[in-house]
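Here's the structure, in structure tokens; my notes come after.
Of the protein chains in this complex, one is absent; all others appear in place.
Up next, chain A:
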Amino acid sequence: MNPMIAAFLVLAGLTCASALAMAWTKNLLHAALAMFLCMLGLAGLYVMAYADVMAVAHLLIYVGGVLILILFGIMLTQNSRADQYETHNDLWTKQSGRFWALSISLSVFLGILFILNRSMSSFGMVSNEIQRSTKLTHVGLALLTEYSFAFELAGVFLLIALVGATYIAKHHE
């Protein structure tokens, strides 16, 4: 077997298995850990798609930022129990009915597969030569020249969102 394909299959298996574990478990902290593994596998998949810039950015933002934010959210919204000093990390969550959720998502998955199968022949028309080099220079140049307005707008948007989040999370009297 081709080593590229083998590495891809390992990474895809890690990503999909940890996503399934997220859906399976009822424990919120186990789900956060599974999300960590899922983000690691996704970053590996980005590397396999020759997008190393996005892989590094994804690792920095999701593993370093968003997951910590989620863990803080879990910590701050925990229901206080009678035994506060229990050291177990079992945060059980409730579930809705399984039937509708699983059937709807399974039918969405099969529908997407059907569409992909139908349009598989047209992928060959758009495919140019695959660029196997790193795209860091191209991404930097494109962000600061062609997409500079959108880039600045994204920065302003991020600032507004963070200021708004801190204002919302403030303890209003």
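Methods note: contacts are C-beta pairs under 8 Å (C-beta built on N, C-alpha and C of every residue); 3 or more make two chains touch, one makes a residue touch a chain; residues count from 1.
Here is the rule we go by: contacts and distances are computed from a predicted model.
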### Query
Absent chain per UniProt: "ATP-binding cassette domain-containing protein", "Nucleoside transporter/FeoB GTPase Gate domain-containing protein", "NADH-quinone oxidoreductase subunit K" or "Chemotaxis protein CheW"?
"NADH-quinone oxidoreductase subunit K"
### Task
Touching the hidden chain in the full complex, which residues of chain A are there? Just list them.
2, 4-5, 8, 12, 15-16, 19-20, 22-23, 28, 31-32, 35, 38-39, 42, 45-46, 48-51, 53-54, 57-58, 61-62, 65-66, 69-70, 72-74, 76-77, 79, 93-96, 98, 100-102, 104-106, 108-109, 112-113, 116, 120, 123, 126-132, 135, 138-139, 142-143, 147, 150, 154, 157-158, 161-162, 164-166, 168-169, 171-172
